[in-house]
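The structure under discussion appears below in the form of structure tokens.
Missing here is one protein chain; the remaining ones are kept as they sit in the complex.
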Amino acid sequence: MNIKDIFTPFTVWSSVLKDPVTIKNPIGREAAPRYRGFHYNDINACIGCGTCEAICENQAIDLVPVEGIVTKSGDSGLRPMVDYGRCCWCALCVDICTTASLRLTNAYTWVDTDPDNFRFIPGVDKKDWDEVQLGWRKPEPNYSFYGLHRQHMGELHAEDRKSSFIEFVQGYSKEQAQQEADRCVSCGICVATCPAHMGIPEYIKAIRNDDMEEGMRILYETNPLPEICGRICTHKCEDVCSIGHHGDPLSIRWLKRYIADQIPTDVNTYQDILGTGNLAKNGKKIAIVGSGPSGLSAAHYLALLGYSITVFEKLPAAGGMMRYGIPEYRLPYDQIDKDINYIASLGVEFKYNITVGKDITLDQLSKDFDAVFSGTGLHLGRSTRIPGSDNENVYQSVDLLRDIVTGKPVPVMPKVVVIGGGNVAMDITRSMARLQMEKYGKVDVLATSLEDEDFMPADREEIVEAREEGCTIVPGYGPQEVVLENGKLKGLKVWKCLSIFDENKAFNPKFDSAQERIFEADMVIESIGQGMDLSYLTEEIKSKIEFNNRGRIVVDADYQAKGLPWLFVGGDIIEGPDVIHGIANGHRAAMGIDRFLNG
Amino acid sequence: MEHARLQLVNKLFNDRPKSYKYNLFQMKLLIDRLTQHYNLTDYKQQRHNLAFVTVDKQLSPDIITHLRDYEGFSHFVLLSCVDWIEDDKLQLTYLLNQPNHKYEIGVRVLIDRKNPEMVSLHKMWKQIWTYQRELHEAFGIIFPGSPRLEENFVLEGWTEKPHMLRDFDTKEYAERTYFPRPGRTSNDPATYMREKLYPNQPVTAKTNKND
Amino acid sequence: MINSFLGFKPDRSLYPKTNAEGKLEIDLSSHQYTKLWLGPNHPGVTGNMAMELTLNGDEIVEGKTHVGYLHRGFEKLIERRLFVQGFPTSIRMCVAEPDTNEYLIAACTEELSGYDKQVPEMAKWLRMLSLEMARLQGLLRGVPGQAGTFSLGIGVQWGTYLRDLILDRFEELTGARVYHMYIIPGGVRGLLPDGFKDRMEDNLKEIDQFIIKIRKLIFNNAVFKTRAVGLGVITPKMVDQYGIVGTNARAAGVKRDVRKDNPYLFYDLLDFDPPTATEGDVYARTWVRWQELIQTVDLIRQIMAKMPEKGEIRAQMPNVLNWRIPQGETYVKLESGRGEYGLYYVTDGSDKPRRVNLRGPSYTHGIALLEDMLVNTNIADVHALMVSLQVCPPEIER
Partner (left out) sequence: MSDLNINQKVSEMLQRSEANAQQDEKTFVRPEDELREVVAPDGSIIKINPLYDYYSGERPQEDKPKNAIVEKFLNWARSESIWVLGFGTGCGSIEIPPLVTPRYDMFRFGVQMRATPRQSNAFIISGYLSVKTLKRVIRSYEQMPSPKYVIALGSCTINGGMYYDSYSTINRLDKYLPVDVYIAGCMPRPEALLAGFGELKRLIKEGKGEKANEYARNFDEYKANQKKIIKDWNMPDYNW
């Protein structure tokens, strides 16, 4: 120490002349633009998926029902409620929010005397900071808590696949399936939308755990046709998938197929896994008319309950539309057999080539059996009834598709026009392309639909794949006339479609005749929907049951026909064409039959 | 500017492997020397400068002394305990640092969980008694002779089982003891939607089985 | 040293005898000794910690530390949380320099799950920036705080203001003032905002001014010199005996710095040499920290100059809700403002860690070392000692 040390510290007095650094008005000073302050939720964008609740390490978030928000498909009707007695403002909830509706504003002042007030539903309970735009949002880009992009599904190249009916979707490898399953946030929004209410998050979890047997058990809880569904389901679940709001939805259908594909074809393995090797019979007999998805589903669940089942099928093999309507390249026959063989192994008896109504009457069935389930499906093609549609070269898609399967000779011509924009239309378009490839070595199929490209009822990937295979899709035109020249088919005249439905939302298309086009064709295939063939119902039965304004049989929640207790009806003739609906109401009808017979 | 930065990054990736390899080489030599003297039941090279060896309980004081006095592991990093409740074992990890070669070795000792007891090393480093006192409180391990072992460390008036054992459920204890604020309920979206949209539909298949 | 300077010679005959085991025999009922509890409620104690002092007059003959007032059971709580949920919890282990905890959790999980090679370059630079900023704000509290323990409050006033400026920059970058929650497994949570570097440079210029002023205020101060020189000497021999790390070891002449010894992130791209001293007393420790303050300012400038303008901020990691890490264990360490700060992390293949154990420098500095150093010092020097060892109680008891 020396004398300097006593005087040097006094140099700090130089600061006396400096301006003070004090903030004049500190209360309410604006925080940084990225500040993590109080929560705000855009409740209209939020779907109540609950990932915020799942990620919150403090259990600060509850999902609560909110007045004015209706529970519907794709929206649970719940909204997050935040407890500021728990929150630590880490904003993990914001970073994981699937809809990006939740954010933190940069407001930070909340003083209260009552500790119970610190609990609120952001966006619903009005707060001072609702209008504040600054604050923490999900960082962009390349920052996500789950994979945004789905695993690419291996497919045959378009050039290869269009020349044969070999299945072109190759299925996931184990790594791919696990990575895809890893994307799932297990919110469960999809379960309500799936008609069969399959335990989707649970079986995806089984894939993550690489426990295929557990996955199989979960699948068979609600769906006895996993191989089939894993390929051709309309996957309504994927449309509402929460992670699909920003990024690709999870490919739930392919994951289901992955589980089913891992199990060997052997029915004994199935029975071991599912524990159905030793079923007790209860002595009651059920007849099932039609071996489509609903019939098979009802047969499966009734067989599990111990009923003796007999399935009557008009055609020489089981599967209904799945076998005779869906082309082999989408759903190979051995996969159909795999599912059906297992159902048969439960003691279900199949009687083929028996047409109910012709070979055996429904009344007879009602006498021989305790109950009858009818799932006869939609097998009649609907005609456009435009001029010239009675020409011999105008065909129905369902007939052609069935003929392709049964091996009947199918007329294939160099230029084909398909009318329709649904999945069946795409099926026939692509099947015809393959047949043309076989016969002529080139593809010339054109499909036209009333709907615009964005509203075509067919699955998006079907349209894309059809185009890849060389087919032409021209959406937005309505057929007006089949152009004939000397009785020989020359083409199809179409007008631009302006609108499909009128003000009352009734089907009433409007056309612009100025925008006329003629598609040249040698054959025209109509694929605008199918109708049901209820000719097996006798007049007596028809008089007992009721029909609604669309001509469908009226059933109750158990799919029991109104007025005829022993008759249960399900499948496409109730719900319209969709395999998963058929499976769902086959299951419900089975439960209904059980309730009906056992009280 | 960008160029200079790239040069720097390149320098990094060119230089680093050399020191990595040197470290790894030194560690391999060390393990060779150790295996000559002691029976190591397990050895894992976690990183180029970090390895874990497992030794018997009786051997561990010897090997730690050997490492300190002959191998230059003069810096004691930490003493920790892991509860392997499934195997009924407690794993003690003595982490030692070699300041010259700049690598670390973790000596793992498995002891019985029912009767946890370990030799006290408080004479070897002057801070070890703190760790031992903490582990006594947190896991109930007894270190005979360790100073102030029975004194409270972080808790006061604790009557439950040692708090860091896996079978002590802290959430259950907190809820039982500290009155969480009532009035909170939450809903699972999937269950809630089922109750709202399709309350009566079957969700699982029933099976009628012969037993 | 200080005692001899003042010409004061304590009467050693009054000191307690030691028994055969080397323990003190203190008979409180003899009225010769006084028991004094310092803390937990005491403005001079850093954090919330108590010291049970046995006094002979105003000299300490025995000191016992009592910790646990801030015990929250982090290690138990993290065992109950998913890997990604660990970082908001872990950073609260030390309020003085929370970013270090974030980095350790991220580095451990990345290493054990094999994603450490995939962390983007930009994220690593930003991690380094936030770690250095954390060190800077810690030093801005610590260096003048040392003078504050000798009742020299003006430096604390300046330092807290400047620290607040750094916290403003933190707020811009990370979205929070103190608990930043910025470093996340896989990367970081945001890029630099526009104009950040300019505003940072303005702040650093102010800190440069402060560094000069603090030198005149503290290091050339008769009071500070008289009280700090010779107080709480750490000899190089003690460094290994007690496991002393960081600035405390460097002030004793033992050059230990994890950034140099086991470089992590891009520290081997930065040009720096950790400052050292040889005396090992409170003055030397403060002096080393003051030099480190200069160095940290320089490092932040270097990082801002060398980092790229844009880049990815986070690697694509597994879904955080389903993330499982295979069985394994590791120990990752870094150099915090207080010294080697490490995390021992054990996983068992599930989606939650099996065991997390933090090794904070205060664990040894604050209990074993402090207790031994307290003996033969004056009551008034207790806080000076505690602050000079940079004892941070929450990281002792966690």
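Labels A, B and C are assigned to the chains in the order they are written; within every chain, residues are numbered from 1.
In this text, contacts are C-beta pairs under 8 Å (C-beta built on N, C-alpha and C of every residue); 3 or more make two chains touch, one makes a residue touch a chain.
Everything quoted here is computed from the prediction, not taken from an experiment.
Under the touch definition stated at the start, the shown chains contacted by the missing one in the entire complex are A, B, C. Among C:K64, C:R80 or C:K260, only C:R80 touches the chain left out of the display. Only one of C:D116, C:D164 or C:D298 touches the absent chain when the whole complex is considered: C:D164. In the full complex, the hidden chain is touched by subunit C at residues 28-29, 40-43, 47-48, 68-73, 76-77, 80, 88-89, 92, 95-96, 141, 156-157, 160-161, 163-164, 177-179, 394. Contact residues of subunit B toward the unshown chain are 154-160, 163, 168, 170-171, 173-175, 177-181.
Counting the whole complex, the residues of subunit A in touch with the unshown chain are 20-23, 26-29, 31, 38, 57-60, 83-89, 108-115, 118.
Methods note: only the chains that are shown with their structure count from here on.
The most central chain, judged by the distance from its Cα centroid to the centroid of all protein Cα atoms shown, is B.
Note: centroid distance subunit B to subunit C, computed from Cα atoms, is 22 Å. Among the residues of subunit B, none is found touching two or more other chains. Listed in rising order, the residues of subunit C touching subunit B in the complex are 66-68, 71, 73, 75-77, 79-80, 111, 121, 240-243, 245, 256, 261-262, 266, 268-269, 306-308, 328-331, 333, 340, 342, 344, 346, 354-355, 357, 359, 363-364, 367-369, 372, 397. On the subunit C side of its complex with subunit A, the touching residues are 81-82, 84-85, 87-89, 154, 161, 168, 171-176, 179, 181, 187, 189-191, 193, 213, 216-217, 220-222, 225-226, 312-314, 316, 318-322. Interface residues of subunit A, counted against subunit C in their complex, comprise 1, 4-6, 8-9, 11-12, 15, 21, 31-36, 51, 54-55, 57, 88-92, 95-96, 104, 136, 139, 142-147, 181-186, 208.
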